[in-house]
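A single protein chain has been omitted from the complex, and every remaining protein chain is retained in its original position.
Order of writing sets the labels: A and B. Residues in every chain begin at 1.
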Amino acid sequence: MTQDKLFRTFSTTIVWFWLSVFALVPSFLLFMTSLLVHGDSELVRLQFTVDNYLQLFNANYLRVFLRSFLLAGACTVGCLLLAYPFSYLIARSADRYKGILLLLVVIPFWTSSLIRSYAIVAILKTHGILNTFLLWVGIIDTPIQMLYTDTATLIGLIYTLLPLMILPLYASIEKLDTRLIDAACDLGANKIQVLLKILLPLTLPGILSGCVLVFLPAMTIFYIPDLLGGAKTLLIGNIIQSQFLAARNWPMGATISVALTLLMSMMLFIYWRCYKHKKEPMYESY
Amino acid sequence: MNNIIELKGVSKYYHDHPVLQDIDLEVKNREFLTILGPSGCGKTTLLRLISGFETPSSGTILMKGKDVSELPAPLRHVNTVFQSYALFPHMNVFENVAFGLRCQHLPKDEIDHRVREALRMVKLEHLILRKPHQLSGGQQQRIAIARAVVNKPLVLLLDEPLSSLDYRLRKTMQMELKQLQSDLGITFILVTHDQEEALSTADRVVIMNHGLIEQIGTPRAVYEEPENLHVAQFVGEVNIFNAKVLAISPDTIEVEFEGKQFTLKNSKNFSEAEFLYILLRPEDLEVWGVNEVQNPENMYSANVVQVIYKGSTVDLILKLKSGTQILATQFFNEDDEKLDFRLGESVWVCWRSGWEVILANDTR
Partner (left out) sequence: MNRISRLAYLMAVYLFLYAPIFVLVAYSFNDSSYSMLWQGFTLRWYHSLIENIDLQVVAFHSLLVGVLAATGATSIGTLAAVSLYRYNFFGKKLLHALIFILIISPDIVIGISLLILFSTLKISLGFWSLLLSHITFCIPFVTVTVYSRLAGQDKNLFEAAKDLGATEGTIFRRILIPLLWPAIIAGWLLSFTLSLDDVIISFFVTGPEFDILPLKIFSMVRVGVKPEVNALCSVLFGLTLALVLAYQYCTWKKRS
């Protein structure tokens, strides 16, 4: 029996040790850093202040937050509109095709999003495929500037995060009993009524999970605006990155991260309240 | 020492919520004991206390006279057959059955010999290399039993072992379990919510409800002489009447119910009571057509509401004058071939005197 206890203690201790040292302590340190002062010669000065948090309300930071929000929001809406019919079609296709159709969605999800964003550059370049194609078809007569615009960033974000929207949507649509749709039609509902009164309410958990999974990373993947948006599009991710590496103002970078985390926790909390009755954890959609 | 297991004042609480309260139970060596009760009555918890998966909040559990209350499961000479069988899906039949013996590090020859013997006992030697998912439900069940008995436990615990089998297979397995128990000569404790299963397998039945033992007795005793209303209702069908006591003497009780007066035997020695319950099993009721009876003095008049044909019997739902509905079971027999009741037909109902059960009515 002591052997049993030993095994149990051994495994829980390892797990506890690792996660406290590399997850709990860093979070705490991040918070502490956000309360310190940026020094001129050293990285941080041990002097507590809440100045950093007050600085967040500086118009520049607020503008970035707002901009990130809008861009992430647009990306989420774009993904949702694109993914919902798509997931529906996959979920309703014949069983023998489902596996392969889904696999084709999963593959890009697994491959490096950096490489995939880089691939987009090749398409959107001034002398890239899309412009060449449009010129050839005759829709435009001079190449248009596509790379290094907000639109390019948006396309890149949607492209990168689309699988994260499709997978939970697919899961919830797949679970839906098709007989409910049949029943609704049988009772005289038209297509729009079926969509609004049956499909959307019943797949709401999937919609919400998808939105959370897309929205949260959309604000922080700094290399996508970096590659596609040029210097003009600044997201929260970019600002944190530059505070840490360029300005070397760690306390301010930490402050923005803490603010970002709080904001996300708030959104997650709302999400939770939205479907508390569902017991399954959100991450099962992975 | 004739008792293999004794529970003395055993209680179990989960977060201050009582699951078992002050249980006293003696399990005799080599008996087939069945614990019967509705779901949530604490019967599975009782089993888990005996197997050692739970420890009692208070009270003691004795096994062969020794206190084992704090002894963990692997150290008790008790094995369990789980409701879901819990066969290890990645091991074949042999490895499953050999698992317990290997944990004891027995020599290879002995393991081989005992596994084969156990499989022979459940008549599945030929499936020795199959994986669990290649077996039928009944076969899985038997492997689960073989896996438990191969360790030669003092007591075999069976937690609703037959509940996922279909009706016919369940019947067969009940008989096989009974046979196996007498072949092995060890104690079986079986938990079930199926009263028919309890009655047909057990030497003694323990009836539980709300964490308490309601009655312990032979199947016949609990069916024919239930000690309280719950036992009567849980074991078989029963019609219950509220009777007003008119007079009571050491030998007889005079009661009135459903508008008629009867003089019944005072077999339980009621001394004074205002009200009593009169219990009548459906098969103890006799139903006669209006023309068949000359003297309906002690009979109730009723209308047939529903006729349920069951093959060897007919169940009738009858409505008495007062509006009370009762259930009566009529057997086909050679004297009376046409048990032909029509809906709405008027009939006379009576019961064989002395077959009624009288219980105290404390609720009023």
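FYI, a residue touches a chain if its C-beta (ideal position, glycine included) is under 8 Å from a C-beta of that chain, and two chains touch if they have at least 3 such contacts.
Small disclaimer: the values here were computed from a predicted structure and weren't measured.
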item	value
Touching residue (missing chain; options A:Asn52, A:Ser172 or A:Ser257)	A:Ser257
Of A:Leu54, A:Leu70 or A:Ala119, the one touching the omitted chain in the full complex	A:Ala119
Touching the absent chain when the full complex is considered, from A:Val50, A:Leu66, A:Ile129 or A:Ile270	A:Ile129
Touch with the omitted chain, as defined above, among A:Val37, A:Val77, A:Val105 or A:Val194	A:Val105
Contact set of chain A toward the excluded chain (per top definition)	3-4, 7-8, 11-12, 14-16, 18-19, 21-27, 29-30, 33, 43, 82, 85-86, 89-90, 99, 101, 103-108, 110-116, 118-123, 125, 127-129, 132, 159, 162-163, 212, 216-217, 219-223, 226-227, 237, 240-241, 244-245, 250, 253-254, 257, 260-261, 264, 268, 281-284, 286
Footprint left on chain B by the chain that the document does not show	51, 53, 72-74, 79-80, 82-84, 86-90, 99-100, 103-104, 147-148, 151
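Basically, only the chains that are shown with their structure count from here on.
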item	value
Averaged-CA centre spacing for the pair chain B and chain A, given as whole angstrom	58
